[in-house]
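Structure provided below as structure tokens; questions to follow.
Excluded from the complex is one protein chain; the other protein chains are retained at their positions.
Let's look at subunit A:
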Amino acid sequence: MNLEHHDRARDIEPLTEAQPRRRSFSSIAPALTVIVSLAGLYLLWSVAASLWPSRAFPHPDQVWVVLVQDTLNGELPYNLAITLARVFAAFVVAMVIGSVIGILLGIYNRADQFFNPWVVLFLNIPALVIIVLAYIWFGLNEVAAIGAVAVNKIPNVVVTMREGARALDPRYAEMAKVYRFSAFDRLRHILLPQLQPYFAASARTGIALIWKIVLVVELLGRSNGVGFQIHLYFQLFDVAAILAYTLAFVAIMLFIELLLVQPFERYATRWRRRAA
């Protein structure tokens, strides 16, 4: 109890610590480094753009103008939302299906021996092939698009979750058996907490991979979304717009990482941080 209070107090009032100046500086230092680093990139880009002025290499300010313009006329938010929805759908489908398959393969050795070649095969099929085949077989529709992205990601999730299921500690399962835990309690209190680090790992790599594939899917067979817009501006040779869309999308994905993924991870591992 004391420990907890102490921690909380430190979070709220960092200046009451023994060495206030040092502490406050070290707490903002990482953020400061990021800002300086990004400013450096901006500067380098501006200098390069003014040294070699070209339509194919716009000044960052031009990119900013396009970004503001497309935000105001609604184009950018609309396409971002469409793409994000696809990312989200594909992510959920891939995580659920991949986790179930991966956990089963990790637990049942026989099944793993049989299906392992399939996993290896799917791991090595290029994303592009899966997308093209999905569009040919299922038509140029939303289901084919999201399905293709999910199928690309599923083998990675399977491999990670299979590792997790293999690392399960049998003692907890035995304890649960002796005390007659219900199936739901076993899932919630025994299985999922042990797999949490593996969920986190595959979710992290999952989001990074999925949003890149979603752009390709949109480029090849959809008439909206960030991928489609980039394709359009590629044909118009409008590099400023391409960069504007890219930056906006990267920024959104970083926000999701910072505001959703990381806080959730901190919550899920709260029992570990307080280790004595």
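As a working rule, a contact is a pair of C-beta atoms (placed from the backbone, for glycine too) under 8 Å apart; a residue touches a chain by one contact, two chains touch by 3 or more; residues count from 1.
Keep this in mind: contacts and distances are computed from a predicted model.
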The complex's invisible chain, by UniProt name, from "Putative symporter ywcA", "Fumarate reductase/succinate dehydrogenase flavoprotein subunit", "Thiol reductant ABC exporter subunit CydD" or "ABC transporter ATP-binding protein": "ABC transporter ATP-binding protein"
Which of A:Gly40, A:Pro77, A:Gly139 or A:Pro193 contacts the chain that the document leaves out: A:Pro193
Touch list for subunit A against the chain that is not drawn: 1, 3-4, 171-172, 174-175, 177-182, 185, 189-190, 193, 196, 271-272, 274-276
